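Sharing a structure here in structure tokens format.
The complex is shown incomplete by one protein chain, all other protein chains being positioned as in the whole.
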Amino acid sequence: MSTFGESHGAALGGVIDGCTPGIEMPYEAIAAQLARRRPGQSAISTQRNEGDSAEWLSGIFEGKTTGAPIAFIVRNTNQQSADYEALKNVYRPSHADFTYEQKYGIRDYRGSGRASARETVARVVAGTLAEAILKREGIEMCAWVSAVAQHELPFANQQFTRSDVDANVVRCPDAELAVKMMAEIEQARAEGDSLGGIITCRIDGVPAGLGEPVFDKLHADLGKAMLSINAVKGFSIGSGFEASRMKGSQHNDSFVQKEGKIATATNHSGGIQGGISNGEPIWFRVAFKPVASIAHVQETVNQRGEATELSVQGRHDPCVVPRAVPIVESMTALVLLDHLMRQRAIK
Amino acid sequence: MSTFGESHGAALGGVIDGCTPGIEMPYEAIAAQLARRRPGQSAISTQRNEGDSAEWLSGIFEGKTTGAPIAFIVRNTNQQSADYEALKNVYRPSHADFTYEQKYGIRDYRGSGRASARETVARVVAGTLAEAILKREGIEMCAWVSAVAQHELPFANQQFTRSDVDANVVRCPDAELAVKMMAEIEQARAEGDSLGGIITCRIDGVPAGLGEPVFDKLHADLGKAMLSINAVKGFSIGSGFEASRMKGSQHNDSFVQKEGKIATATNHSGGIQGGISNGEPIWFRVAFKPVASIAHVQETVNQRGEATELSVQGRHDPCVVPRAVPIVESMTALVLLDHLMRQRAIK
Amino acid sequence: MSTFGESHGAALGGVIDGCTPGIEMPYEAIAAQLARRRPGQSAISTQRNEGDSAEWLSGIFEGKTTGAPIAFIVRNTNQQSADYEALKNVYRPSHADFTYEQKYGIRDYRGSGRASARETVARVVAGTLAEAILKREGIEMCAWVSAVAQHELPFANQQFTRSDVDANVVRCPDAELAVKMMAEIEQARAEGDSLGGIITCRIDGVPAGLGEPVFDKLHADLGKAMLSINAVKGFSIGSGFEASRMKGSQHNDSFVQKEGKIATATNHSGGIQGGISNGEPIWFRVAFKPVASIAHVQETVNQRGEATELSVQGRHDPCVVPRAVPIVESMTALVLLDHLMRQRAIK
Partner (left out) sequence: MSTFGESHGAALGGVIDGCTPGIEMPYEAIAAQLARRRPGQSAISTQRNEGDSAEWLSGIFEGKTTGAPIAFIVRNTNQQSADYEALKNVYRPSHADFTYEQKYGIRDYRGSGRASARETVARVVAGTLAEAILKREGIEMCAWVSAVAQHELPFANQQFTRSDVDANVVRCPDAELAVKMMAEIEQARAEGDSLGGIITCRIDGVPAGLGEPVFDKLHADLGKAMLSINAVKGFSIGSGFEASRMKGSQHNDSFVQKEGKIATATNHSGGIQGGISNGEPIWFRVAFKPVASIAHVQETVNQRGEATELSVQGRHDPCVVPRAVPIVESMTALVLLDHLMRQRAIK
């Protein structure tokens, strides 16, 4: 999968190469996931209306994939580049303005250009197609918001559905916690500030044997995929950072027999051992920083290095984490499908 | 870089392709880093004597790299395969025995085969060569043990040298904490148990502009590299999981002018913004689980799924984290050199 | 570079990733090369009017490349899918109908789908951009038709310009031969038949040192690129197949000094030795088969394996070789730029 496009260019999109042929295009699922990613879906998300509807250019015939590259674009319709003219010579703190300019010697200062979270639209489109293929193999995934600021829902082998998750706008399937999170987000918005959070993802039905043993360990590829999402600062598989405080005798997952199959009694491994899936549910956590665009007045410098002040106007989420849920699911699907295909190739 | 070899096969090794020609081979630095990785270096590490000395097969002429692939092997001399005969039909908990067998339908049960941490010898050899090339560009890195069990040294922009780090066998540059960590490790050993921990790595001198903006973000590639190391369960860049509890106004790194250059006042970003280095020190954390091989009696099943008990004898570290320090440094060097070369290519 | 799109789908296009930033977009050169590739440019080429004008979607800001992926699409406007309804269940001889169906189990029977030469539009767009970057380094390339049927212009170190080549519609810079070729093509058209031919390409200004020594030899990558063009059946570098009839003493290119530089007296090597450019002009030949779509009545089978007759109507060139000249140049530019970037990376 490759993606292209800037937030304020003509369009963004992607090309999916090497897709299994003969797959019924999951147009509805794609629309549903795009709707979950879209800004403006609730009071707590930004009011931009991006109207993300994909235009399919190739690789599909009579509603099915043909095996040829599938290209799609999403037009950028609601661009307000003028919003950004003021930012032309100023580096927004913790944005990619400065680093892009250092890397390329040139910067598209409209919106965040290529660094915009708009790019993730293409990931959701491709990932939802991947998910449809995985479903045929019995692999299903569900992600949810497990923390906003200090409010955290620990993982205890819960299995949620997307309706559980979407029961509230903050996408935390614990109703009480969700109320607290929403209040916290509302307060941040009122203060012109932003909040971070954590997403937990669980995947069921992954057969044992996916993942490569050394560099391309399954959780290493999942980690890379998650860390490639905007605003992500950390990734952990299974027990994660807590493992660093545990003893081997506590952490080891004993093998047992369950319903005639070899299984593990606990799942600190997160469903992956030695880089390869063991047939247990895979689960991992992804940490998001608070979004960098805030109304708060901040100190920064301009291109000449002179100190200046900045207050980012425009329409920005105080907490992007709920909208990132379908992105996490989509990137998960892309990684799993890739490893499923690799495993088929050697058999 | 590609690696090969099992812990109890004839040899393991690696091939480094695309290396800059004309580099003086850093034989001493490689020996030094291998010595830091080696088991048996101190009372707290395993007493196997692996005598890791690399044999160079190609790509070097008159002490310099020629640009041709550099191949090296390290013979496995101290193999006690007999130790493992008893494990032939039993799955050790939280090892890769079960998953390898599921993936390949065949398993080399001597030692951990390909899943053995012996494989990281090749990474240290290649990484130290990469480090030598990076040093010519003014890029230097240093990792240290920042946590063992509950004892943790928070990151506060400290800059350590390798002598600071090697001042004690636990490789924690805080002398007081190191004493506590060592006591904890000794106790775990006495109990036939094992401990996890955290390594923090800091890199100085990275020019702004390294890293790709979307899928191959610099921290995504660093994360994948770290998660590919045996026993790693989590990775975080800069503020990491703590970012999920911060507000945007706290977390954003203001741009300021320092000594005539644009810099940031704080460094929650960990030296990377939008996936691209910003010229500040890069820092990240890597969480290790407690090693799975413990003398404790554990419950498991054999290949027929029958319950059995297991106590892993053999010579194993109660805490591998100190020995993982040069591995973290080596993987860091490989990722950075790769991105340095990518950046040169587009200029 | 990746491409997508079928001849009769919504659009075709490509994505160019990793492009040098700050390059002035060569819009005119792209239009010029597309015009040379376009059907309907002369009496001897097909009368379809594809109106290939690229729509640029991303990666360009204020007329310059930004370093972000450059996506472009070309709409398919002049589709006559009805032409193809009759071919739905029949395999056209020496087309890809049968093989696509075998590979994917599904076939887009409109036009030739993904196998259509329309796909090369994307190659010409990307290749011309690559050419613009190469020109800044003093690298220039020119291809011409050196054979149609039995009429052949041997290579004798001639250096032609594109105006020389475009002096006649057959794109053979030898005026007399061109007249014979045109007559041959006219006759084939009259007979409802088609002709093959050869294109020779010469590249000047390539610095010594491009190309990898083993698998990715410069001429191996050029060969792969040429063989990936529709209808190509052979590739040879320098002396090519004639080398098989020569003696070493004839074939070896003596080194000599020319104008203070080390050069070769002859150039049977075609500018590449041991897979690496030696600073001499690079030259190679590409053999094209006669186009498979002919009006002649042919025998074939349908999907049920029943014998049937077929006469491909529609608008097809009796000889595609003249239109393939800019495609050869474009693929050459992509390969050279790739190797130029690889060489920069190791320095």
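As written, the chain order gives the labels A, B and C, with residue 1 at the start of each chain.
Following the convention adopted for this analysis, a contact is a pair of C-beta atoms (placed from the backbone, for glycine too) under 8 Å apart; a residue touches a chain by one contact, two chains touch by 3 or more.
This one's a predicted model, so the numbers in the text were calculated from it and none came from an experiment.
Checked against the full complex, the one of C:A156, C:A190 or C:A307 touching the unshown chain is C:A307. The chain not shown here touches chain B at positions 2-6, 9-13, 15, 17, 21-22, 55-59, 61, 64, 66-71, 73, 100, 103-108, 113-114. For chain C, the residues touching the chain absent from view are 3, 91, 93-96, 98-100, 102-104, 112, 114-115, 119, 147-150, 188, 193-198, 207-211, 213-217, 219-221, 223-225, 227-228, 230, 233-241, 243-257, 260-262, 264-265, 268-270, 272-279, 285, 287-294, 296, 298-301, 305-307, 343. Looking at chain A, the residues touching the absent chain are 18-21, 67-68, 213, 341-342, 344-347.
Methods note: only the chains that are shown with their structure count from here on.
The most central chain, judged by the distance from its Cα centroid to the centroid of all protein Cα atoms shown, is A.
Between chain B and chain C, the centres computed from C-alpha atoms are 47 Å apart. Chain A and chain B have CA centres that are 27 Å apart.
Once the centre of each chain is set as its mean CA position, chain A and chain C turn out to be 40 Å apart. Annotation for chain B: residues 213 touch two or more other chains.
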